[in-house]
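For this view, one protein chain was removed and the others were kept in their places.
And now, chain A:
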Amino acid sequence: MINKSKNMDYKKLVETAALAGKIMMESNAESYRVEDTMLRILKVSGLETTEAFAIATALVITLDDPSIDAITVVRRVTIRNTNLNNISQVNTICRNFTESKYNLNQAYSALKEIQDERYKPFTRGLGIILFTSFFALLLGGNINEIVVAGMNGLILIFVNKIDKRISMDGFIKNALSSAFIAIITVLLKNYVFKNINIDVVTASSIMPLLPGAAITNAFRDLLHGDYMSFGAKALEAVVVALSIALGVAIGLLLTGGAL
């Protein structure tokens, strides 16, 4: 690993590491994985000091050696949307780069080419609908419950569409989605499908909103001693859970579902 490659564009190397780290952090990877990836990329330079630091909301990289001026970059991470494909792709690119299958320019342009959404909107939408409806089946729901949960999946898609237009706050978006879900479920129970169980339908419909990824990554960070990241992600999970609870509460109150 330690072979000082001369004429390497250190600035570009740091940029590459920062880009890789930023993509991973935005795709909701664990902090230690982000740090590890950035360090591996930086170590290719063979310089003396390579430091990478990532917490859930920002990342810092330093590259230093007696022979060069120190390079430090800071990247602010504001969005976090789970995207497993991005994590896996960055992982592969980083591996190819450190095993010198890619040169620096190839690695950089490969990172630039990573797309946010690889599935077509239709496939993604179908995914959400199938997710909520099969979750109702998982919880032991009958055919009507499955159908209503699938319809709630449509609501989630609809709110996502609105969100893309006006870019709402995450809190409002979750609260709005779950409020709509609760309202529609109670109305359908009252007027169309009288034998459905509101518990099962609502629980399976809010499933895509729940902070499962945040919780699991938070605890994995905690295990690795990244207490700051744990705090940030655990709080994120609590806030998301609160927003969903608020939305469901509003929906139930408006329709009188809790009476």
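Assorted remarks:
Keep this in mind: contacts are C-beta pairs under 8 Å (C-beta built on N, C-alpha and C of every residue); 3 or more make two chains touch, one makes a residue touch a chain; residues count from 1.
Operating definition for what follows: contacts and distances are computed from a predicted model.
The listed choices are "2-oxoglutarate ferredoxin oxidoreductase beta subunit", "Nitrogen fixation NifU-like protein", "Threonine/serine exporter family protein" or "ATP synthase subunit c"; the UniProt protein name belonging to the chain that is not shown reads "Threonine/serine exporter family protein". The missing chain, though absent from the display, is touched by one residue of A:A18, A:A175 or A:M207; that residue is A:M207. For the options A:T49, A:S67, A:S88 or A:N105, the residue in contact with the chain missing from this view is A:S88.
Contact with the chain that does not appear here is found for just one residue of A:L39, A:M228 or A:A241, A:A241.
Residue-level contact of chain A with the missing chain is found at 29-30, 32-33, 36, 82-89, 91, 117-119, 123-124, 126-131, 134-140, 199-200, 202-204, 206-208, 210, 212-213, 215-217, 219-220, 222-223, 241, 244-245, 248-249, 252-253, 258-259.
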